[in-house]
Structure formats: C-alpha cells, structure tokens
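Only one protein chain is missing from this complex, and each of the others stays in its spot.
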Amino acid sequence: MLNIEILIAQIVNGLSLGSIYVLLVTGFNLLLLVAMIIHFSFPVIIVFSIYMSWIVMNLTGSLALGILAAVASAILVNMVSAPIFQHIMRKRGSVDINATMVISMGMGMLITEWTSHAINNGFPISFETEAVDPHGWLRATRAPFIRAGLVSISYSQVLTLLTGIILVAALFWVLYKTKAGRAFRAIAENPDGARLVGIPLLKTGVQSYILTGILGGLTAALMALLLGQASPDLGDQLGHKVLGISIIAGLGNLGGGLVIALLLGIVEAIVQGVFSGGSWSNTVAFLLMLVIVLAKPRGVFGIKL
Amino acid sequence: MNKNKKLILICVMLLVVSLSGWSRPSAETGVEEWQIPFLNILTGPIASIGGYLQWGAERAAEEINAAGGIAGKPVRIVSIDTGMEPAGGITEMSKLLDSALVVMGPVPEPVILAAVPLAAEEGLYSFTATTSYEYVADFYPWAISWFPPTTERLAPIISGWLNHIGASRVVQFVENYGVWAGMAKAHEQGVADAGATLLRQVDVSTDAVTFGPLAVNALQQNPDAIIFACNPQKIPSIINELKSRGWTRMSNLLIFSSGDAPELYSVGGSNINGAMIYNYVDPGLSSPRWDAFRAAYKAAYNGSEPPSLSPNYYDAVYMIKSAIEGAGITGDPSRLAAERILLRDYCNEIQNFEGIQFTWSNNHGYPKNKPLYLFEIQNGAKIKVLEIIPE
Amino acid sequence: MEQKDDIILQVRDLSVSYGHIKALREVNLEVRKGEIVVLVGSNGAGKTSIMETILGVNTPDAGQVTFEGRDITKNPVDKNVRGGMTLVPEGRGVFATMSVLDNLLLGAHHELKTAGKKLNFVFESFPVLGVRKNQLAGTLSGGERQMLAIARALMSTPRMIMVDEPSIGLAPIVVNSIFDILVNLNKEGYSILLSEQNVYKALKCAHRGYVLETGRVIKEGRAEDLLNDPAIREAYLGA
Partner (left out) sequence: MSATLSNYLTITAIFILCTWAIYLPYRMGQLHFMMIANMVISAYLGALFSGAVVSGSQVQEAINLNLHWPFILTLILGVVVSGLLGYLISLAIGDAPCFAVVIVGFAFMYLTKAIAENTTALGRTFGMFRVPRIVEGLSNSQNRLFLVCVCFFFVLLVGFWIYRFDKSKLGRAASSVFVDRDLAVSLGINVKKMGSLLQTASSALGGLAGVLYLYTLRAISPSFITFHNVGLFMTMLFVGGYTTQWGPLLAVPILWGIPLIMPESLQVWKNVFYAVILIGILMLKPEGVITRPLLRRLNNLVFKRRLKPAGSGKNLS
C-alpha cells in the first residue's frame, strides 16, 4: 500500500510539520524552564508575532523589518505578560502552576479577538502578496528545489527544520552551560531563594524575556515562511498538540521535545496519507499519545523541571 | 481582609447585575420601530464572517429607512452575539421567545442545531440564511432556507464540470465539519452521474496546518480532477502542495461553494488562478442594486469583492419587509403569535421576491428557482463558465 | 572597648513592618570582625527579619545598616552579596532540581571567573559535595543540603556569613558537625551572624548574643554571660 516513494514523500512532509512542532514545543518548554509558566496559548502568542510581522511587511515590504517586528513583538509580549505571570506565581507554595495555564488562555482570547476583528478585516493573512513580499523572496523560498515524483522539498522546509534543531541545541547550551541559564533555572524553581543567593532578579528576568522573545520571534518568522499564511485560529489549532508533545516527551525536556515533535510529525503525515474519509487522523495521533503516556507517565524522556 | 471584603462585594454586585439583566425586556417589537434581532457570530476566530453578514443586514436596513422604512416605520437590526456556544445560543434565543416577531440567524451550525429547534417549538420563525437546506429542513415550517436541497443543484454542477473538462478520475478533499460532509456526498452523486469514478475521499482534519501529506495522499491515486470540500483558507495551501508536486491542470480543480469566501482569495491570491468554483451568487451580474452593493462593500473592505454570503442577510431584511407589508403585519404585541404565523407562511411561500441577485419564489421554505454558476478564478475575480438555471 | 573599625556590621534603630504587623522595633546590634554572634529567640521573634533586612530583602521603615563602614540600608540584595555578605537561608534553600555543582556556581554568580579556585576550596572543605557534584541537590540528605547551602554561601567570597536556623530538622549528630563547620569557618576569619533555636549549642560556640522577643532586643551580652543568665536559662533552656 505504501510504496517507497510515497513513504519518503510523507517522511519529508512529516519532518516539515514536525519542525513547526519543534519550534513551538521548544518555546513552550523554555517558558516552563525559565518562568514556570504552562503557556497553553503559546502558539497564539506566536500567531500574534506573525501578525505583527505581516503588518510591518505589508507597510514596508521589507523582509528584514518583518523578522525584526516578529522578534520585537515577541519580546514585547513577554515584557507585558511576564509581570502578570510573576505576580501570580509569587506565592509559589500556595498557588498552583495551572493558574498560569488559565491566564495563558485569557491572553490567547485577547489576541484572537484582536486578530479576528482588527487585522485584515479578520480574514486570514497571506505572506505571498505583492505588498508583503515585493521581491518574491518568500515565494522563491517556498518553491520546491528538489522534486522527484511525489517527493517535494523546499528551502523553507529545510531552513525551518535546521533552524529548529540548531535552536534546540543553542538553548540547551544556554540553559545548562552558561551563567545566565543557571540563573534562569534557579529563578524558575524558587525566585525568593534565587534572590537571597544574590541573583539580580530584574536583570536576569529581562534577559530571559529577551531569550524567549528571540525564540518566539524566530518561530513566528519561520512559521510564516513555511505556511505562507496565518489566521486567527491558527494558534488554537496547534495548542493541544504542543501541550501533548511536551507531556509525551517529558515537560521541560528540550531534547526529548525535539525527538517527539519530529516523530509525531512523521506519524501524522503517514496517517493522513493513509486514511480515506472520516475525521480520524487526529484521533489516531492522540490514541498513540495515550498508549505512550500509559507506558511512560512521566514522558518518554522524563520530566526536566 | 479589607481586600477580600471588597472583592466579595464586587462579586455579589456582579451576580445581582447578572441576574437582574433579564428583568428589562430586550428587543421588543413595537409599532414605533421594527426591531429585528440578529443572532450572529461576532466574537472568536470566525468573527470576520459575522462581520460581513452584519454589514449586509445593516446596509439593507439603512436603505429601507432612507426609503421610508417598513410600513412607514423605521427598522433596526439588533445585533446579538452567540459565539460558537450552543448553551449561549439557546439562552440568547430564549430571550427573544416572548417578544420578537422574527429572528435572523443563528449563523454557526452548533448554535443553529441548539437554538432553532427551541424557536420552532415555541413558534418563532428563524431566518437561517447561511446554512444548508438539510440543517433546517427538519424544523420546517419554522425555519427558512436560502438554499435548495443540496443534491438537487450540486450533483448537476459537478457532472457539468466533469463533462466540461473531460475528466473521469476524481479525488475529493473533505473536511468533516457541519454541512460540508453532506455537500461532499452530493458531489459524489454528481461524479457518479457523469460516469466518473471517485477514487478517494481525503480527510482534511480541522486543525491541519500543513498539507503535504494530504496532497501526496490524493496524488498517489493518480486523479485527473480534484474537488475541494473543506475550509476555504486551507484550499490554497493544498493547491500549493499539489502544484509543487507537478499538478498543472488548474481547471481540473473545483472548489465548492462554501470555499467561495474571502479567506480563499486573501490567502490564495494569484496561486489559485484557473481553478474552478461553483456558487449561487454571480458577482459579475450587473443590476443597479447589485452594483451599488458591490461598490459599497468594496469601499468598506479595502477593495475586495463581496463574499458570496454577504447578500444573504441583506435579502433577508428585505424579505421581512415585504412580508410585513404584504401580510399586513402591525407589530401589535397582543397579536404576536398570529402575526408570527402570518409572516412565516408568507415567507415560506413567497412568490417573485426581488432578491439582490435574482427574483425567486419559495416553496416549502426554500427557493425553487435558485440558479447555480460555475466560475473560473482569475486574480480574485470570477469568470462565469457554466450556469444551471432551473425552470 | 574594641576599636570602631573592628565592627564589620552595625545595625541602628532598625524597624520593619509587613503591612500592619510590626516585625522589628528599633533593633540595635553589631558584629565585629572574627566574631560569631548569635540571635536567640522564639519563633516569630524577628530573627529571620533581621537577617533578611540586613541583606536587603525588606525595606526598613526606619534605621540604618552599615557594613564595613558603608551605609547599605537601601542596597538591593545582589549588590550586598557582591559587597561581601551572604545568607544561608532557613530550610537550606538549595535548588532541588539543579545539580550540586550548579547550586555552588549560583553562589558565585557575580564573579564566575574565580569560581574554579573557590570550587576547589569548597570541595576540600566538604569532600562529600565533591563526590556528589553532578547529583541533583534534591537527592541529598538534610545534613548534606545544609553543607551545600553553607558551601554555596562561601562561593560568593563573603566576609560575613549570616546563617538562619541551621539546625532545624537535622539529627543531633549532624547538628554537631554543622556547628563544627561554622566554628572552623570562624577560625578561618569569617564573621558569622547566626540565628538559632538550639540556644545552648549556639551560645556555646558564639562570642556574643542578642535575645529577641516580638521584634525587640531585650538582652545582649557575652555568650557565657547569657548562658548563665537565670532568666534565659528558664526561658530557653528549660532549666
């Protein structure tokens, strides 16, 4: 039923889908690691950055400014939302971490309302229009450069996947091998304790917002490149999967998240390539997750919090 | 302690306010002003659709008021948001049960399924002008459909298209949501009627964001024609994936009428040039009313074409006007129940109603003579290729 | 009378409140170079408040804190840590999900360049930490955690170490070794401000002590004198 050409084609497709998951799961895990936030609506925050970069590109036609806008807006969102999360999590002992999940849902709602009312009349945005991409760069990157039968690979797919892997490696290094990363983790575990040890909370906090902001901005830019469009419900569509992958891999486990994200992408691609009719593909993906979680309740690679 | 007290006080106040909210009558149809409640979707990710439906209804009301109102009294559209929430839908609908002459909407299918049965039982007539016939047929005579039974028109247009392009091996992308599965079924009928084979139904999951796997699934069947019955914003992405795997025959791609939405064009741009699409509305039609509507929409929406659903509630307001005037409805609250039935029977069997696109006649609550067109897409515009005009 | 410049820490008329609750009222105390000073008092007497206020966690309502002759009353915590004082918090305050090594390096957060040398020193003093340096701190025993907390404090090259209730929740034999460590550190030249409920042990190893009650200093003096004070014997030593 599955011949080798189709299998390769679907693995390529799966890696492409998986690389989106990688970026989102990594951002989600990073927020868990540096700020102890269960940012359920993290994909919606990313959609906000995609929209900001679209607005800027639509006005200026400049790709560089678009990427800059994505990063800047992601940092800005962090700066605005972090005090809220921090305020809530100040009483670490008595306030449950899932309260951050509810706050995150509220933020997601606000962003969805904004995108569905204020931008482009609420209609989805495209990155392939003349105004947004006057030089046709995005279009060229999205075109396939390798095509053999049903196998098709574009620069944007390769770029997203490679950047995703590099980002995970870089973050791993920052978090576990640098002074700043050590401070991030200490603050995440116990802000008061970190303060007593003499870690400057404000400065370190700002550093961590910038780090997560850069990651979020790059994620937004790459997703825009890979998908070529965005819509107000894009974030909601990805929310469950991102949370699911993070749980399956082990919450806060960067390397595990990378592996599981890519694997889930491939599994989904193969499943979607097999089914004829009926809306079963998501069910299959989640039933698979169910089986894994029953066998490994703390995630395949273990919780790293 | 103090903070807590204050908080409790605020909560209690909110509770009191939220409970007392219904003591005031909402949307009462008086003789001074015709108030038409419109249960619409104004929040959430698809609020944009509710936005242009609302725009159409408001435009009709403005025109009517400028021309002297309904039976000499002004008309006002009361906008109500139901979101996608059935519980909210029935509660909003129940606010109208004792007072409204008629209700426009609801718009999203989850709300229709919950609220229209309630309205039907309580004898309140719903103008469900955006959904399929099948969704409201069960509630006849208390709900009107803007569309004829799905297979009645869709099957012929599909076979017409297949004959036009001379294709015989078909694959269909289906998203199992709302009415789309039913429409896909009607397409199946059309494929069979044309003597072609439906090789595969490719399932488009609601939360899919990349479409390579689906394109491969479709293309491995080696089809020569493809039908899309899924979310309009996903269609351009699927077409992109097909093209990047060597698909060139654009006219052998057919997009269903629910795909004829702004999302398709805002995302698709010139990438979908040459693809076919069918719908009940012909934007190229030239009549003074349509031209004015089209120009006004373009002015309000930065130059984009009016979406195919945008005139539906515009027509609905006019139909309510002609029912009130034609059936001699007074709006007197004491005659509410009788006048609701008058309005219902008038609309269900309305004859030669001058819609903005065509003049139609209803039978059993749906239009008998609604034409259906097949277009080719070129840079956001639609060029008519085929049309089916019933007797 | 000792000379003025012997005084490393001076606290004058310090008052602190949390909301409506007065935690400290006009506290005066001092620590001299090379001294172990112990704060004695029951729960809620204000021992932790004094230490945290000195470190800069709380903003005092009134009063002044001077460290090595500089006014540090309004300094933030991280500046004070860089300035040479450190706190070993009550309940150890180690980061359970991080490795022993990470915990130690966090102590030297402000000057990592010399961390290698300090690590060697710390591992010499506490060999068990060297053995477990890659283990998560959460897997250590109570006494080891207290050692880790003290070692972490040493990593910041302090001249004065504040130790808040080091013996809480530890077995007696472990408590002895912790006190031995503190005394040894003192011999090496560190000034130590210690708060302790185990009054007898604390006064035994300290030079001077302050007795606190509901945020006030009610008695102060040499450790032996306090140990022999009948009122204190009755209140804190149950004799």
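Chains: A, B and C, in written order; residue numbering restarts at 1 for each.
In this text, a residue touches a chain if its C-beta (ideal position, glycine included) is under 8 Å from a C-beta of that chain, and two chains touch if they have at least 3 such contacts.
From a predicted model like this one, the values you see are computed outputs, not experimental measurements.
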item	value
Chains in view that touch the one left out, judged over the entire complex	A, B
Per the touch definition above, residue among A:I8, A:I165, A:I214 or A:I247 touching the missing chain	A:I247
Residue in contact with the excluded chain [from A:H87, A:H135 or A:K203]	A:H87
Candidates A:Q10, A:S53, A:T112 or A:Q272 - the one touching the absent chain	A:T112
Residue of A:I4, A:L202 or A:L294 touching the missing chain in the full complex	A:L294
Contacts of subunit A with the absent chain, listed as residue ranges	84, 87-91, 94-96, 98-99, 101-103, 105-107, 109-110, 112-113, 117, 240, 243-244, 247-248, 251, 278-280, 282-283, 285-287, 289-290, 293-294, 297-298, 303
Touching residues (missing chain, whole complex) on subunit B	1, 3-4, 7-8, 11, 14-15, 17-19, 21-22, 42-44, 47, 78-81, 83-88, 90-92, 94-95, 97-98, 109-110, 113-114, 117-118, 121-122, 134-135, 137-138, 149, 176-182
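Here is the rule we go by: only the chains that are shown with their structure count from here on.
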item	value
Overall pattern in which the protein chains touch one another (line/ring/star/complete/other)	line
Subunit A and subunit C: spacing of chain centres that average the CA atoms, whole Å	44
Distance from the mean Cα position of subunit B to that of subunit A, given in whole angstrom	34
For subunit B paired with subunit C, centre-to-centre distance based on mean C-alpha positions, whole Å	72
In the complex, subunit A residues that touch subunit B	6, 9-10, 12-14, 16-17, 20, 112-113, 116-117, 120-126, 128-129, 142-144, 147, 149-150, 152, 154, 226-229, 231-234, 236-238, 240-241, 268-270, 272-282
List of subunit A residues in touch with subunit C within their complex	179, 182-183, 185-186, 189-190, 193-201, 305
Contact set on subunit B toward subunit A in their complex	43-48, 51-52, 174-176, 200-203, 205-210, 212-214, 216-217, 219-220, 233, 236-237, 240-241, 244-246, 262-263, 266-269, 271, 301-302
